[in-house]
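Yeah, one chain of the complex is gone here, protein chain that is, but the others are all in their spots.
Now for chain A:
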């Protein structure tokens, strides 16, 4: 009898250590932050910390600015990755094979190194500027200390990742699907619209949510490249924290978390939703 109870408990015993660690470093801080976000600096409880971020003009601007940068990043990264992946999937040229081998390379370069490298190239006195001066021009890109440079950097980090996801999705389309469409008289654009897109739109959403989530809370890139105002939410959080506004910092963390949850919901929804044609034999 005792043997049996022990046998039932044994699997739980095995996961207990990791559960304790998770509770200590993940669950507890989350719960503590959540609790703290409702505490007021002057004592007592309330929603004031949240209200502050949506009513204070500077804070509201920070949130909108962050969303703007993230959405531009998502649209550009997914758009570019999709066409890059289509090119890699359907072209068998020398260039396509070369890109196919190299496109993941940016993922292997440490983020901080990449950002600093990019700065030395694009800043107004950077490599591009110096080359342009050799040619008698004085090209000032104006990409630093504003959102443009951040978007550029985000593309560097996200295109390889999104391309990888899209390439996996496209590789599931058999050649004969495309060939049969061409055989029926379909031109490139129609094949894209009526074959490739319907067969991969879900993976597009998945890639978009991943890019959204990883950029909404970005810190390193804006910290090194952005101006002082407006700030992205990650920097804003850092400022609140450094100035001792722990309750406000906690509230902002929760807000950022909610944005991620929102995109995670899109991810879960697109994954759960089965198309009529995928249901198979009933």
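In this section, a residue touches a chain if its C-beta (ideal position, glycine included) is under 8 Å from a C-beta of that chain, and two chains touch if they have at least 3 such contacts; residues count from 1.
What we mean here is this: contacts and distances are computed from a predicted model.
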{"item": "Chain excluded from display, named as in UniProt, from \"2-oxoglutarate oxidoreductase subunit KorB\", \"Gluconate 2-dehydrogenase subunit 3 family protein\", \"ABC transporter ATP-binding protein\" or \"Aspartate carbamoyltransferase\"", "value": "\"ABC transporter ATP-binding protein\""}
{"item": "Touching residue (missing chain; options A:55, A:91 or A:177)", "value": "A:177"}
{"item": "Options A:34, A:99, A:128 or A:199, residue touching the unrepresented chain", "value": "A:199"}
{"item": "Listed residues A:44, A:110 or A:185, member touching the removed chain", "value": "A:185"}
{"item": "Touch residues of chain A, complete complex, unshown partner", "value": "174, 176-177, 179-187, 190, 194-195, 198-199, 275-282"}
